[in-house]
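Selected chains only, in their assembly positions.
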Amino acid sequence: MVLNPNTSHGMTASIGRAAQAVAGPATEILAVQPEFGPVSIEGFYDEAIAAAGVAARVRASDAQDIQGLALACFGDPGLDAAREALTCPVLGIAEAAFHAASMVSSGFSIVTTMTRTCVIAEHLVVKYGFERQCRGIHGTDVPVLALEAAGNGLQAQLFAACQEALEKDRSDAIVLGCAGMAPLCEALQQRLGVPVIDGVAAAVKLLEALHGLGLKTSKRCNYARPLEKTYLGWAAPLGWPRRA
Amino acid sequence: MVLNPNTSHGMTASIGRAAQAVAGPATEILAVQPEFGPVSIEGFYDEAIAAAGVAARVRASDAQDIQGLALACFGDPGLDAAREALTCPVLGIAEAAFHAASMVSSGFSIVTTMTRTCVIAEHLVVKYGFERQCRGIHGTDVPVLALEAAGNGLQAQLFAACQEALEKDRSDAIVLGCAGMAPLCEALQQRLGVPVIDGVAAAVKLLEALHGLGLKTSKRCNYARPLEKTYLGWAAPLGWPRRA
Amino acid sequence: MVLNPNTSHGMTASIGRAAQAVAGPATEILAVQPEFGPVSIEGFYDEAIAAAGVAARVRASDAQDIQGLALACFGDPGLDAAREALTCPVLGIAEAAFHAASMVSSGFSIVTTMTRTCVIAEHLVVKYGFERQCRGIHGTDVPVLALEAAGNGLQAQLFAACQEALEKDRSDAIVLGCAGMAPLCEALQQRLGVPVIDGVAAAVKLLEALHGLGLKTSKRCNYARPLEKTYLGWAAPLGWPRRA
């Protein structure tokens, strides 16, 4: 399952195609989105509502049928909540991209959309412990939704930003900082001559790898199932019942 | 304004009393809670919904009248979202407690409720950069709601946990890891002979200090106001309109 | 009590005024200075003598009447000694400014006087654990004493240095790195549109907050009272007698 935390149907479909493009023959991709929340995520406030959307969407799913969940927004909103609620492996696309980039480079740069989201990326780098591997974070100030209609001009702009990042950071791989950049990934890799990582694809393949290893999210302490709890308001159905 | 991120009216009232007890003569305390969400927060899933509750509650407030916001749950859910949405200073009670403890000790221990929330506290310590000052995090496995009905037995249990933490961590101050522990703070400080910090009180006094200094949350980049955005579903009213 | 570690009467008076300007109605400000030592502190050697001056001045004070001590030199000389000797809360102005800046920004820059004092600031940032929050330290090479006679030219120079620091560091708040810069704080904040923190004011308000919380320096281990000890030479009266 690939879960787009924002509520843009176009982006969900686009993400689904990116996931499908790399999925193995035995993998069935299910691209979904929350029933509520912002159409794009460009700050902490958007992220807070989107994270609740992720939690609600995960609650609604039939956990039995999901073999792995990719959270398809670079801020990884609701990642810990989803990991707590499910038993299958769960990966955010930022987290997945950082892991993949670390395996094929000696240091990577993140090239993202709006400069104001750089700090979210910075928090994630610290949270996941990639401070040394990530050598720089760069904003291009292209709005997320404009990426869906990306023409050649945008690609040239991204290419220039990537090349500048490689020089300045002395890095040798690029992590694309937005799920909407996926369609440009391969062309950029060809032109730059270094690994360019799209988080959606990385998350799908890494989840397949974890599934092949028989690994699931540990339920020993921090990600143990949510406790039985009363929820009020519209969120009332989101509480968990008692479990045997 | 003191915002209890969970939806327990009893705890909101109790937190309001703790805030009022330390507030200066010129400070008016307003204790509120979200209209939806879990009655207590004991994991990542609860926290994700509560953070949305915080964002929604902040959106509903008349920002002009708030001089400072204290988020009264030790996990500081929705802190960055509230900081982005408001111009007044915003402090989480964990953050406030860490700052206050650092000023009067050479290292502090956190004593919290359930062991499974220790990892949330650990994330906060890393996020705020108190890795060196915080010398240990200890769970007592007392459920949050039981604290409201705390009798002498519980106090003795907390006292023992604090004393053990001081010894083991070679620390010299205690941070209470739950808003519900506030009523026990003074008695513990008396018996232990070291500073014992309740985050609610710390947040109120530090917000008064920031207000007295004329300081507001910086809007230069990361906490700039949320962008105009369409929100779907029940969250539709949460989007922000265009601003001049 | 506000203690200026250097022996410039003009600066002590100026610092006293800065402290008085923000003090609450219940706070009485007492601005003092050591009886010996350098008239300004611009290096490690000056600092070593000034720290002894701080210790001696604290020894001479009647500890009963002090509710809080602010050390009004950005190098925080003698801070640990004062904390050990007193029971009230003690804050250095660098430390206080770092705490306040962290609460209202996502990262701050320090703008200080002489470039050679940058390393002292760097040591303090490491000592207090603000490595991640402090995004840069910038010297302007204006001598400390010239600040007392600051005209418009100096203000324009500081403004330019602050603006450059914000850009280069991607920070969103300024910490002024010298007690003598206090009079320029408000004007800079107005022009820059970001929080500008003067340590003297920050220390006074944070000490009021700690006092309001009933918090004192922990005496459990590291800041336990100095041991009885013989002192030789001019320092003979500085030794502590046996205590009951």
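By letter and in written order, the chains are A, B and C; residue numbering begins at 1 in each of them.
To be clear about the criterion, a residue touches a chain if its C-beta (ideal position, glycine included) is under 8 Å from a C-beta of that chain, and two chains touch if they have at least 3 such contacts.
Keep in mind that this is a model prediction, so the values were computed, not measured.
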{"item": "Identical protein chains across the whole complex (3 displayed)", "value": "6"}
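Definition applied: only the chains that are shown with their structure count from here on.
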{"item": "Central chain of the complex, centres being mean CA coordinates", "value": "B"}
{"item": "Turn needed to bring subunit A onto subunit B - CA fit, degrees, nearest 5", "value": "180"}
{"item": "Rounded Å distance, subunit A centre to subunit C centre (Cα mean)", "value": "44"}
{"item": "Where subunit B and subunit C are represented by their mean Cα positions, the distance between them in whole Å", "value": "28"}
{"item": "Touching two or more other chains - residues of subunit A", "value": "119, 126"}
{"item": "Of all residues in subunit B, those that touch subunit C in their complex", "value": "22, 24, 89, 91, 95, 99-100, 102-107, 128-133, 166, 170, 172-173, 186, 189, 193-195, 197, 201-202, 205-206, 208-210, 212-223"}
{"item": "Subunit A residues within the subunit B interface of the complex", "value": "7, 34-40, 42-49, 51-56, 78, 80-81, 83-85, 115-116, 119, 123, 126-127, 221-224, 226-227, 229-236, 238-240"}
